[in-house]
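Following: one structure in structure tokens, then a few remarks.
A protein chain is absent from this complex, but the other protein chains hold their places.
Right, chain A next:
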Amino acid sequence: MRGWGSVSRGKRPINRLPSGKLGAGPVTASPCACAKMVEEESLRVVRCGGSELNFRRAVFSADSKYVFCVSGDFIKVYSTATEECVHILQGHRNLVTGIQLNPRNHLQLYSCSFDGTIKLWDYIDGILIKTFIVGCKLHALFALACEDSVFVIINKEKPDVFQLVSVKLPKSSSQEIEAKELSFVLDYINQSPKCIAFGNEGEYVAAVRDFYLSVYFFKKKTTSRFTLSSSRNKKHAKNNFTCVACHPKEDCIATGHRDGKIRLWRNFDDEKKYTYTCLHWHHDLVMDLAFSVTEGSSLLSGGRESVLVEWREAAEKNKEFLPRLGATIEHISVSPAGDLFCTSHSDNKMIIIHRNLEASAVIQGLVKDRNIVTGLMIDPRTKALVLNGKPGHLQFYSLQSDKQLYNLDIIQQEYINDYGLIQIELTKAAFGCYGNWLATVEQRQEKETELELQMKLWTYNKKTQGFVLNTKVNMPHEDHITALCFCNAQKSENPTLVTTSKDGHFKVWILTDDSDIYKKAVGWTCDFVGSYHKYQATNCCFSEDGSLLAVSFEEIVTIWDSETWELKCTFCQRAGKIRHLCFGRLTCSKYLLGATENGILCCWNLLSCALEWSAKLNMRVLEPDPNSENIAAISQSSTGSDLFVFRPSEPRPLYIQKNISREEVQWGVFVPRDVPESFTSEAYQWLNRSQFYFLTKSQSLLTFSTQSPEEKLTPTSKQLLAEETLPTTPFYFILGKHRQQQQDDKLNEALEDELVQLPLTENIPAISELLHTPAHVLPSASFLCSMFVNSLLLSKGTKSAEEIPDDVSMEEEKESVDSDEENNFTEQVQDTNNTDLGKDIIHQLSKSEEKELRKFRKVDYSWITAL
């Protein structure tokens, strides 16, 4: 019996393959390829934290379960319920510029890219279905249900002349198809897809640019054009169109303008009789507009005010607001079902909003709104990357899970989103003493002479698990603070902070016990003020043991004893202002490194007080590794940025990688690893204990990886391949699909029945009675079985013989534990030894037997229930 079982398992036909998942799409990497890559260990620069999510409008899936957005060369599929990225669709070789659901199959997605291709995806499984090669740069994509072509924006001749053309997508079974059949629709349009809208199920297309609105009617093949007054008088100066949206049902076009007005155009099929009404709430330009999909009764608008406005019934007085969305609304999209909205914001986030204007989920990438001035830091407590986030906030970004943890509100003032307002900015921050202290500097400068500075010192309160303000210092210096540095030595008994400023002083702040008798309190006080010949203090750095403090005053480096604050010695190279300063670590602690603006890297020996070596390198970043002697330096040249990893004691760099990025690298940081790596190759040993991250000018966070691209970039394709099987609900039967599908799809039907009938068989008392009767009293199993099968056949009323084995096997499982030489029916589950259910039983029933069985239908088998 056992042997048989194993055979049957081998022969068992797989009735349902997990569709697509086993297909060898480009996303699944073969394991051997991975292994090879690991062995080679070539170091690549990889992106962390993702690209921007707010480049184009997000697109919802038909059931609103997923939302798609373009992100660099990829398309990301997020779950609207959990904010998690479900898939990353990759295959484009350049920036993805537009996505749209396939109107004829809502499980598919079209995308277009600068690489000149349109791709069709199965987004549920994350598989590329087809590639249409168009050939020229595609700037946006639109798809309509009624036609078998899509519309794209291209610029063929001149760099700033854009055209809307339709591309006929040829039907073919091959993976890559050339789609060269372009037909011209509109010329001289705006590049942004926000300025094109298709209305009333594709009857017309509206495009706006500068001061005119043009509407092209597909049936009439005519274009009507409406121009707003753009005269030089002040009243109409800001009449420019910014975006357009079309009503889904009616002939109505909404346009947004630079002065904050929204115009609703009607009767535009006649160039004379057209009318428009104005809605005005926004005080700054309208960034995007969207009509609610189902009935089109409400219009959504958003702009720099970061308030989502819903205009009900297109009336000025019926407004609903969702304020405080945090940053400028760049795009608004509405799900096809109409239950969700999605707004994309300038700070690289998307907010999923319910129909009743309640934000339900935030998909947040690395905040990219503003300039990063604090640099990159590591919070020693959470190991999170810390940098400027939302205005006035510090963002904590988890590198392990690659997502933002939270924003810490440092300034705690309401941010007013308005152009040209001078805001308080968070300029410096530093962590000290294993994350117990956080120092932040904020400044606001309206005019040359009016500088407002504030330094805040926060302590981490373990009881409440959060930062608490300890000391606030108004105007800690009379001019800009240039650097901030904690003394992080192991043995330092009290925390020390040094600030340097352009006013020529550096201040040493220490934590003192300034308690009066009533409350035990500690606070920071200034301990020492140092200066050097009225030069501006530009940088400061503590040595590893905290005994020395190096402060650079423009071209001169001064070394101070941290015990007595005496000036020990000065170094001067006359090679330009010092831009970076750092001490060597561990065995190299006798070295001090300084990089100057003139592109010279100097290394001084602190014992001999002499210059050890210098090199000509235009340094942008100089970062010591906290776990080793290594120092990473990134230099900027005309072609790109180069990375050098070296030890101060050795003349030769450990590792050089040219061209790590085409743009300027602004900040870098070493992040200690939780689990040390074991790269055997000497060149990569510097990555063993820490990982190096750097941030470029366009605020993309990059790091180094030895993994193959497939391994790094496809998280979800390597998930457990578990099939989605959910039992059918009673509603399913009520809706009657069950009967209809019966003829069409027998395989599936059998499967469902099996699932549904399982509880039924267990609950009928007659059957349980039958099962509990001792075996020797019952007639032989084979006899009972055949009758039982027949009864089942009758109840079906069809000739589908396929279910027989399934149902019977359930019966058999309990009944015939001890029945030996087996009838033809196998068990689904057996004791101890597993045998899978063989479905090939069917074939063993001869045709004559089948006929006989059909006869049995007419016989009354009600006796079985009476048993």
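The rule is short, and it goes like this: contacts are C-beta pairs under 8 Å (C-beta built on N, C-alpha and C of every residue); 3 or more make two chains touch, one makes a residue touch a chain; residues count from 1.
One rule holds for everything that comes next: contacts and distances are computed from a predicted model.
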From "Dolichol-phosphate mannosyltransferase subunit 3", "WD repeat-containing protein 43", "GATOR2 complex protein WDR24" or "Dynein light chain roadblock", the hidden chain's UniProt protein name: "WD repeat-containing protein 43"
Of A:293, A:307, A:373 or A:399, the residue in touch with the unshown chain: A:399
Candidate in contact with the missing chain, chosen from A:474, A:490 or A:638: A:474
Listed residues A:160, A:270 or A:674, member touching the removed chain: A:674
Contact set of chain A toward the excluded chain (per top definition): 16, 18, 28-29, 31-32, 34-35, 38, 48, 65, 79, 81-82, 84-86, 326, 351, 359-362, 364, 381-382, 384, 390, 393, 396, 398-402, 404-410, 412, 458, 461-476, 507-508, 514, 519, 521, 523-529, 673-675, 677-678, 705-707, 711-716, 718-727, 754-755, 758, 762, 810, 813, 828-829, 831-834, 836
